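Take a look at this one; I'll ask things after.
Every protein chain of the complex appears in place save one, which is left out.
Note that the chains are named A, B and C in the order they appear, and that numbering of residues resets to 1 at the start of each chain.
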């Protein structure tokens, strides 16, 4: 039982993301990073030097058997997620796992069951949902400022970085899938993906994804490793206002356009709308690091037995969309039901 | 036979575009605008005032029967094109017709035959192909600077203007279809379109179009009347260089990125490319008005019996794509062969 | 006497600006353009063609003697202003004169006296004060939103256009002088100008102007014909908010930053301020043409005997600054009292 003491955190996977997890959990209240693990012993040494109080190990079993570890944050390659999460849950540890949650829908469903059976928290690291940008958009959508949502349009392109094992959809689209599902607040019903390979590379390095949601809202996502410029731009169009979220901007990330088209059904030709072009508002956003917000939320959910924002169901939804994307890609862009 | 004298031009349709045709043809050598026609007599008066030497009429028959009219430029609504073009060709006039050439593939094929039978020129007003921007891109592609083409990506979005009779694909995509076909220089083999209507409007007001070309190049076109901002941006990606064409920029429309990914097949893992990020070049473009270039080309093709850049076959190709787009839209985004 | 009938307007000077005056006065209520004048008869013909109801003449005397001309708008070179304005006022015509009002302070003072003696309106065409951008800034300053003003900083640079007879200060700075005086609402007390000539050209083609105002507010103006890019940007800094006015932006010309530095005199070190970085607001501006607003204002002031916003005193203030600028330029940037 967790009480009187801080949540003990163990981290596995010390590549690019793991050290960020350690740094952020180290700054969260009510928790303590007690152990870090990587198969590669060379990755343990810098941790010891920087955080002398953190134990290190190259054996995952040490981590899941440590009595002072209450929760494990996993930042290893996707294909390892299922086994690592399963073992941790079965050893009664709460889990925060890097996105995507795992490699198949079947795995995801199995992990949801295991978490339930062991009564442990399983949260997925969809970091963008903890940015002040995405939270601001969600707030504006939720309080009705945008009116009815029409569409969600994301462009996430850059030159590289080609991944050795996954295609561009698995690499970049989980961000957009999780953001779109969260902002729209509905189940997607189908998607289709047109991809492009180059140079005998079997793996798609650019893709156009169209998604239909239950109520008719559409999402479109353009991901690419083949663009000469970096673009990270999401447009959310509503019947009353529209938002542009430009993540490349250092500070002015969110622009709210008080702009809409208005259909007047008392007119002779109601389908010729009038255009309302109003003010633009650029809200000042909090400067907190998203991963710190997320780590705090994870600890808070453990301590208060709350359902996390990015729970395993949210993780499953994204894995479903990835699996469907692969099917659609293989079949030349056919629409696949979800 | 045209010789010794200037090509006599007649203009029909004096709405938004017709006066531009008059103004530009008036500044082209070797031609003379002799007559202008519109059903609405109110539209004739300003022409008379501004160009006292141009005859005006509200009857199309006057235009096609005038012996000093050698060629007719048509700027009327799409659904009228077929009849107007047919009559003009049958009265032995050369024709320049506003895009899209006509409303159906069947009409387009018929017009091609009529033009051939009457031995007259039929040219389509795909104006963008006469801009210095598109000609610069074509030049760079043709002389091999871009290497192999990978993709063509166009975003053409704004708030409005909703059209009363056609959907957003018919309104905006003819530009991109003609540019893509010209730049890529291949036949498209299939396309699929996902659209979105709002407010019981039966007509799609935003659409995502994906096109496959014979050699595997893909094109993607995003057209919308529902965007809070105006974007007119085309990216052309090649194996050696990439181009961004931003038509909203007043002068720096074309940026050539000496940027590429390089696959080295002598490496252990050839699919992990290296990234070459080189200089960016912004060529100074000629400031000539595209429509003047086009009008000059039309007159030149008449006088020298040359095949125009945007001939009836090019017009047919675009109409085919529009017809296929409607099919795909109706069927929820199904891929339609061309 | 003006009553029951419209104000009769005469225009003199049909170069670049005169036709704009005709076009705009033609669209203003309660006035009628009755006559246009230019020494060059070739400039009269296009006016006759476009506005058959407007009389034309190459003799200024015809204009000032015409009984149906109540007011004259002058758009001729600066060195001619004094004589043209004087004659018009003495013939009992109201006058709108292109900026700057005239070539010397002495002339300006004389014209003010002549206008007073003849009881006629003398208004100066400081067009920028009628733009929705400048009016919006003035509104925000006047209602206290910016707090105390700290500074006014303007950059107005481009490549060319070199003027044959005046230096860059006379060409471009009248805009900034009139805007600064209007926004700040105080008398300037001194200015200094550092200029730069090139290629044996005796005339400064770039200049940096610093102006001190009575209360300590400073203005700085950078004007240049020697810049590779066009910049038209004014920053107005206040103790509560700051504004950036970017006139090159097609629609988003005004950005209001809810940003300030705050000095807390209860702190140990009150001179180490805190920084408040708040929202940014981009107000939608009216799309009316500034010259139309100004022409309407001129007619309205005549009909209602009101004092115009840009009256002869405002014109004199600008001429004083220009004269002082020339002195400072000649003396290598010495500060000159106003």
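Just so it is clear, a contact is a pair of C-beta atoms (placed from the backbone, for glycine too) under 8 Å apart; a residue touches a chain by one contact, two chains touch by 3 or more.
As the structure is a prediction and not an experimental result, all values here were calculated from the model.
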item	value
Residue among C:20, C:110 or C:239 touching the omitted chain	C:239
Given C:194, C:290, C:303 or C:338, the one touching the chain that is not displayed	C:194
Of C:218, C:290 or C:303, the residue in touch with the unshown chain	C:218
Interface with the undisplayed chain - residues on chain C	150-151, 153, 159-162, 164, 192, 194, 196, 198-199, 201, 203, 206, 208, 210, 212, 216, 218, 220, 222, 225-229, 235, 237, 239, 242-244, 257, 259, 261, 263, 269, 271-273, 275, 277, 332-335
Residues from chain A at the interface with the omitted partner, ascending	49-50, 52
Chain B residues touching the omitted chain (full complex)	251-252, 258, 277-284
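We adopt the following convention: only the chains that are shown with their structure count from here on.
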item	value
Chain whose Cα centroid lies at the greatest distance from that of chain C	A
Rounded Å distance, chain A centre to chain B centre (Cα mean)	41
CA centroid of chain A to CA centroid of chain C, Å	54
Intercentroid distance (Cα basis), chain C paired with chain B, Å	43
Chain C, residues touching no fewer than two other chains	none
